[in-house]
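Note that one protein chain of the assembly has been removed; the remaining protein chains are unaltered in position.
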């Protein structure tokens, strides 16, 4: 449930409510919005629910207490009506500017990474990507350069001034990856790896959480809830395609998830057309469509020589193709930023109980 | 296989090739492009394939004979490199202009249809839609007004000057529907209703073929092949979402199908975000994304009073919402038409055998 | 809603209730069970629901009136607690005996069909199958022998004494197919072809309704509802696999649908492992599993020389393989009939409103 404090409620009143929640063996999380404070109550409430609601409603400074049927709390729009904005180095994600994350699928060598990083930075990328630890379907294929790859990523940051993002695959890797990278990526296969989600929730770095390829939007937000409830509010979501019966493309990019998430959550969303389609020539139209659907940005794979890439060459853009794409993305974003979405329906902006359950 | 005639081949030479094909018990279909004639050979070739290819290659006027591994022939880009353009009354579909098909899910009454038709025409619709025969999951719900609905559609055409489209559900209905409507719609549930596909293939009216909600792109093109090989080249494809595990939306709009189809076929494609999402507030972002992905247009449901609609009210736009959408679509289409797709990859424009198999 | 008559209610009382329902513009369907009569009320009830329920409850002979939230009525276990038993020639389907439907995918010639029919009859088949009108993905492949094939099927019936089943693809074919065949098959692609469902509902022949490959169990029962509400109670369901992401097999056989249907409906169910798996060597284990899950029978494809079959040869059994399978099926069915399912949960046997919503 959410406790909505009155406009002008004092810190003392807010603390009073939080103490009461703690005394019930539950955990309060507060969001201090521009106008008012909202306190989420998390934990298993069970049959005492009605009693607890009426007790909380009677405390000083409380305006209303709202039961919430959604399973995600801290990631919901109701709790946190304002968009989450993530700041990392000079990059800002989620504030209405366009985020372009680009780089190779895998860091293959120092030269390959630095050459790519400089090319994409020059063309307008705002974050550099590159895999150092690679989750591969087969144990017999290239598994990434590991810490050596992380060092090259740090060097790419120094050269370009842009933040770098890379995947972390297990809790024990979080510390070393966080030493080198600015944003931690949790891959699609690990979306429900709860120990990893908890670990990145405590790592003090923004996290990009990719959607599991067979996960519903609700499960995805529940995974984000693990990170946020572990203390890390800076979560970026990445739609990368879901598994369907259609086999012409690698996966099916679910762009409807973009406006749907904008409705359900305050977290920013980017789209990854490279992994979703698996085909270079489908990346540009789907990246443009993603921005038209309201995504805050895109992530694309770029390689100096895609045909000799150690992983995912078929879906990697050349430098030239990336430059053309980045320019097109800026055009559509600049001129059509206002067109894309209607304001979020009123129901989602307030703290109404009537939000349709799924 | 395809027989590619030399530039400047005479009619006599073309006819010679066609006669030879007929003599083999097979059927020739020729496409007379701007530069040259291509003749598709359809029928079961079996083991005589190599012999037949060498015989055809030796005929006068033949440049090359190309084996084609794709199961769709007449609908393929290789056979017909130029985009198909459909002309119906004053509307033109597939020539780079924006097609907007709009109207109610069901024709419920004369007033409801005419009021809607005039409103959407004024706001920029180019085709009027409305269901007279409705495929409904339950035998106990409203099944449409039938021929009475067709009459109102014809009246809507007279009022607005726009062509009208409506669904036909069985072969025996084709004649009466073709008497009243300008474009015949084959619905998603009937995408593999082969007697119906053959019947609309002979009806002398353009056909809009919706994708089956669990059909691959290849199966969809095979269904179009039934229509085209029955003698009707004017087929418009409509992506309306596929069935996946995600249940937040009615279906999952597969926008990647848009550039994929642009690659595989010469037939135009529109996107139906109303049925795909099932939610009014998702229609606009997904319509814009569809155009950004390269669709030649959209189909949306509009109703004077969505809350009292007899079918699909939740996904119908009000007149105001439609006006806003149509304006946004025109903006993104006008300024952005050139950005959306790269030219189709060279491989798809020529008659190469190397096209990736599915 | 369902009107449950008291034990011993008179015909006059039953007719009184039915007249009242008709007077409301709704349609009564009555099921005369061993103990009592249940009357289903179908049609759009809308807001008068509560008033109507209390009026019906007050009529003489009525015990209770139960609202039903399920969309399927006449096909539901609540309306018709006893299993439906279909009798056709000497075959009985759904009474606890084992049904084995066998024969070639397509009728290819008189010899091929008769040879197969005699072989499968000798080995224990109870119904002969064979396709005369074939729904094929491609317009360029073998489309069946048509009426000629129907004649051979009738001849196979004469030779073996067994009923024959064949697919009907459009309303206009129903009459001719019903002239020759004993059971009409509606194929997976036509599961939601409503004009066809209505037509076979009026044909006076038992119907086997295959599950659409992307249809939920509820949609499947709604399709059966079209047939039953058109006047035909003799519907046999056939699970033939659903479309999933797994591509090793043609489809994914959903055997859980078998006990689920036993719970939801009184209609019998058979399993088709040939189409579901697409691989001959998977037919036997999946047929046995189907019977173990509680299916009333199986349908399998058998061909004298599978390697030269005109359709679906990869999944057809040889005569020897069929004999082995039929013997194994009889063993598992005979010794094991009692193990397979618990009695249907009490909730499903009575007319409780508390049946879980889907």
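A, B and C are the chain letters, set down in written order, and residue numbers restart from 1 in every chain.
The rule we apply is simple: a residue touches a chain if its C-beta (ideal position, glycine included) is under 8 Å from a C-beta of that chain, and two chains touch if they have at least 3 such contacts.
For clarity, every value in this text was computed on a predicted model and none was experimentally measured.
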item	value
Which residue of C:6, C:172 or C:328 touches the chain not shown here	C:328
Residue, one of C:18, C:36, C:151 or C:263, that touches the chain absent here	C:263
Residue in contact with the excluded chain [from A:71, A:96, A:161 or A:204]	A:71
Residues belonging to chain B that touch the chain removed from view	214, 243-245, 247
Residue ranges of chain A at the interface with the undisplayed chain	42-44, 71, 73, 135-142, 169-173, 189-190, 192-196, 198, 212-214, 219, 222, 225-226, 229-230, 243
On chain C, residues whose C-beta touches the chain left out of the figure	214, 216-218, 242, 244-249, 252-260, 263, 276-277, 281-282, 284-286, 288-294, 324, 328, 331-332, 335-336, 339-342, 345, 358
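To be clear about the criterion, only the chains that are shown with their structure count from here on.
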item	value
Approximate Å spacing (C-alpha centroids) for the pair chain A, chain C	48
Residues of chain C whose C-beta touches two or more other chains	214, 243
